[in-house]
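Structure below; questions to follow.
Shown here: the complex without one of its protein chains, the others still in place.
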Amino acid sequence: MSIFLKYILSIIIFFPLLSALLLVFINKKAEGLLRNLATILSLAEFVISLFLFIYFKSNTYQFQFVERFSWIREFGATYFLGIDGVSLFLILLTTLMTFIALLSSYKYIKEHVKEFVILMLVLETFMLGAFASLDILLFYLFWEFMLIPMYYIIGIWGTGRKVYSAVKFILYTLAGSLIMLFGLITIFILHYNQTGNFTFNLLKLYHTNIPLTLQIILFIAIFLGFAVKIPLFPFHTWLPDAHTEAPTAGSVILASVLLKFGIYGFFRFAIPLMPEASIILTPVILVLAVISIIYGALVSIVQKDLKRLVAFSSVSHMGFIVLGLFAMTAVSVDGSVLQMINHGISTGALFLFVGMLYERSHTRLIADFGGLTKKAPILAALFMIAVLSSVGLPGLNGFVGEFLILVGSFKQYTVFTIFATSGIIFTAVYLLWMFQRVMFQDITNKNNENFKDMTLREIITVLPLILLMFFIGLYPDVLLSRINPTVVHFVNIIEHNKYAYNLIKAKMGLFNA
Amino acid sequence: MNSKDLIVWLIPFFPLLGAILWGVFGKYFKNYSGYLGSIFIIISFILSVIIFFIVAYGHGFTSILYQWIDASYFKVNVSTTIDRLSVVMLVMVTGISALVHIYSIGYMKDDKGFARYFSYLNLFVFSMIMLIMANNFLLLYVFWEAVGLCSYVLIGFWYEKKSAVDAGKKAFIVNRIGDFGFALGVMLIFITIGTLNYSTVFSDIHTLPPYLITTIALLLLAGAVGKSAQFPLYVWLPDAMEGPTPVSALIHAATMVTAGVYLIARCHIIFSYSPDASNVVLIIGGVTAFIGAFSALTQFDIKRIIAYSTISQIGYMFMAVGIGSYAAGMFHLLSHAIFKGLLFLTAGSVMHGMSGELDLRKMGGLYSKMKITAITFIVGGLALSGIPPFSGFFSKDAILADLFNKGDYLFWIIGVLVAFMTAFYIFRLIFNVFFGESHVDKNLHVHESPKIMTIPLIILACLAGIFGFIGLPPFNHSIFYKFINKDFANSFNFAPAVNNYPWYLLSAISVIAGLGGIYIAYVFYIKKSFDLEKLKSKFKPIYDLSYNKLYVDEIYDFVIVNPMKNFAIFLWRIVDILVIDGAVNGIAQYVSITSSKVRKLQNGMLMSYIVTLTVGVIALLAYYFVR
Amino acid sequence: MNVNDYLIVATIIFCIGALGVLIRKNLITIFLSLELMFNAANLGFVAVSEYLNLISGDIFVIFIMVVAAAEAAILLGIAIAFYREKGTINIDDANELKF
Partner (left out) sequence: MEALFYIFSIIAIVSALMVILVKSPLTSALYIILCFFALAGFYILLNMQFLAAMQIMVYAGAIAVIIVLVIMLLNLAKIKGAIKDFHQIAISIIAIGLFTLEVILYLNAAGEKKPTGIYTNTVINKIGNTQIIGEFLFTKYVFPFEVASILLLVAVIGAYIFAKK
């Protein structure tokens, strides 16, 4: 057991890859076997990752389950893993969502099943690796690798303009991450110049002294990489396309996990590496975040395509998370982290439901639906819960995170928060209107006369998410108590730097004028 | 957890249990969900009464269930506060709910969504109970939204009807606009005081600068205005009548819509520190009372008339709490809950007998066919009109007397005017529906409702008859005032009474106004001494204004909804697709054009490659020299 | 007659070879020009090696000869294949390696 716990992160990261390897040896034609095996393996992976949760010590901000081996000695690159309260839940979310995504694609994916399940498992490895890496080179490697399976998932199993979307997705994110690479390497070299050691160890790089002007440049560079991923207005246009054309499983993973990397990157890399610059640029980012919130919500209102609507709603929700993170109070950051999980659950569920509708009617246009409640009461009820969770109804998960973000940001950034809060009105408008047009009223489309309710497999697919919505909504302490020490530490660092920054400014006489 | 706590937590537990049971396993319960649901609520009612006596003969207390959120310095418990204010509300809510549940068994019989209906209804009762019992602002906000959700699903209960779903959505969204303010208020409280617990907030609020207190009060008021359908956010309530009638009775008359008044009463300390905010409450109440009554004058849909009447009556309550007469406001809240619940339920009974007909032009002379309904309806109408000895008389007069005695003559005049209009429109309704010649479709078999529906009506009618006596004038010396005002003892800062006219003088005026309204309705609709059409054309602008509800919906559409929609389309079509995507695709196109030009350099001719190579070598060497 | 003279001669031959590569279109002639360049380099190696009293330069010449021989074999093989394909050995016809 102790050895298991010692190397648990590596086991969790590479278990899916090994599973994928195993699947390589299975006959292409045995689709049922492939699907079942992949699903069971991903479930096993989730169960293994639960050990992290069980053995996680909730009273410290230190990294846990640390593993460290030399990798490329010449550059000081190490295989350095470790998690804290934030990455813990993101890892759990990843393993859960991969399982659910695989489970959801039994009917949706009809061709190239083998390739699909293998790609999904490989993708899982990369995502987990990126969440657990504490070495920036290792992180960057996983981060870039992640794009490849996603590119194929959108490009092969997508619909409509799938290739356009896949290419747009990869070019957008690649452009961002290359600029980011530039920033990371500059920090690496700066650290070398200051200490004479080559190291990619994040914890050591935290102590790099970066001159303020350079910090701002680097921050902007790294910001671009993460902002595209989040995606923050105006870097968001790849998201609706990618979401719309991707298969259900792809959309689910994209929304639940991939988007979180942007926020996670800010939390783990950009802000701690360049605290002063992030403090200076906070107003700019908050403006973008608030624009994202309102813009995403307004544009959602007029969407005609279900998936596109949910995608724009993601833009809006992610804006909240950015707002909370950059308000940089313990409460708002707590809320942000919690909301990352919540958004993964709620939006993932929404995409699952949209996928179910699409499987039945082969259309995603809202106008083609209507009156489905009569035919599919279970679907309607569960879909409704997912919608309400996304609306941020109290008692469900979305509310807690959203409220923490807003209440945490309110004091310092009152105006931004007021604008952001108005987003809750628009959210209700577009989601409820969508739900009404899809599920209520009379059936207008003859194709929907034989609309089937959810099958047992589908219910099992969404049930964990629905239960989690209630659980987090009613008892968020399970998450918050583990997240909080990390977040408090994070905020303390920022506060410390803020203090130092103000001293410098005072010395330079910027405030004297 | 001692027995007191246990009782407190059992009150919301039963409705919640019901909601989950019928919601998840509704298929298996079928009609039992109605009976069992009613029994659950009755249990809650009994428990509430027990708690009522515990508090009445003892003290209020708080009870913590568990810690809900613990994010660094933001800590919130799930906990209750039980005091005089909340027990009174509890008894009222569970009592009316129990009656409505029983009534619904008959009303919703044969409906496909029977179990679903009771699930929603139980969920609503749970939420409402928690809203009342909450002991911090966040929990209040949570259930504030939760009752909004229940209202949403219940208004849109018959989801095939577009109008019903639209109305539900409208209700939810308009409420959200109010809640937007409410949420900001809650946040402001937290960042200024550092906690959301009632007791701390109320004891520390005086340390804040006045402008902050006023801001907080106004933001909270925004929530109250949305939930209680006050001007300018009242537009959702008339549409909300698309829901089943018992729902209208419970949610949109008796309980949920009065939550705004409850909120202000609950936060009376905040409001009493901010005279400006209280004045705003008063003005909103006055304006709403008038608009509601004015719009009710010309409607033909019986439920809509009662809905407008609700708006206008809540306006009264707002006026009361706006001048600091919290006890009077609460008294009117309770008596209004009874008689308005009664009116809605009887209207439902009429609908039931008329197979869903709502237009009063197609009714008439129903008295003989449904006697119980008619008599209970008239009792409700008399209570609404403020005719003694029915409850409305006592509660309305308590408010009017306070208005006059505190010197707010303008609002007193409005109050009397509204009382007059109220009596007119409700008796216009009564005369048109139950008396006069029949316009009922000949094929329609009009019948009295079953006993399970009429018994709650009778109970409510009796209550409407006797309830008022607990507030026997002079109000300041009545049982109710003495009981509830202990909670409002620290509401000060309000102007003391400038006049001390005896209550009977003022009452006489308002009773005369009420009787006048009834008489005019009688003249118009029974004796038909005037040509109504002529009158209508003579006052056409005013009539149209009233009939079209002051065109508020249209104005909102024109000023807010449509511009917003167009703006959204503009953002999507222009900003998103044209500008941003255009820029992105433009860059991509620029790159591909450039590269299609550049790739011509690679022409496959060996010679040109070699020449290029040589030039490169020369350039490198040249660089060596230049360096 | 020091090392510089040898190097100047080597330079001249090298440049003649390079010029030949640039201006001729005949594959065989180009190949011959390349050989000229090789030989010019060889001459340089030997001259410098002699001047510096070293042997390495001479050894290099031997390896260059080996490479030249190998290259000759390959290139002539290519020439035959190319001729068979196109019926000519004008390198302007070898223009398929583009966009």
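Going in written order, the chains are labelled A, B and C, and every chain counts its residues from 1.
Just so it is clear, a residue touches a chain if its C-beta (ideal position, glycine included) is under 8 Å from a C-beta of that chain, and two chains touch if they have at least 3 such contacts.
What you see is a predicted model, and the numbers here were worked out from it, not measured in a lab.
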Touched by the hidden chain, restricted to displayed chains: B, C
Where the unshown chain meets subunit B, residue by residue: 607, 611, 614-615, 617-618, 621-622, 624-625
Contact set of subunit C toward the excluded chain (per top definition): 1, 4-9, 11-20, 22-26, 28-29, 31-33, 35-36, 39, 42-43, 46-47, 50-56, 58-59, 61-63, 65-74, 76-81, 83-84, 88-90
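Operating definition for what follows: only the chains that are shown with their structure count from here on.
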For subunit A and subunit C, chains touching each: B
Chain nearest the overall Cα centroid: A
Centre-of-Cα separation between subunit C and subunit A, whole angstrom: 60
Between subunit C and subunit B, distance of the C-alpha-averaged centres to the nearest whole Å: 95
For subunit A, residues that touch 2 or more chains besides their own: none
Set of subunit B residues in contact with two or more other chains: none
Subunit A residues within the subunit B interface of the complex: 168, 171-172, 234, 236-238, 295, 298-299, 301-303, 330-331, 334-335, 338, 371, 373-374, 381, 388, 393-395, 399-400, 403-404, 406-408, 410-411, 417-418, 421-422, 424-425, 428-429, 432-433, 436, 439-442, 474-477, 480-481, 484, 487-488
Parts of subunit B lying in touch with subunit C, wherever the complex brings them together: 599-600, 602-607, 610-611, 614
Subunit A-touching residues of subunit B, taken from the complex the two chains share: 23, 66-74, 138, 141-146, 149, 152, 156, 159-162, 165-166, 169, 172-173, 176-177, 179-180, 183-184, 186-188, 190-191, 564-565, 567-569, 571-572, 575-576, 580-581, 584, 588
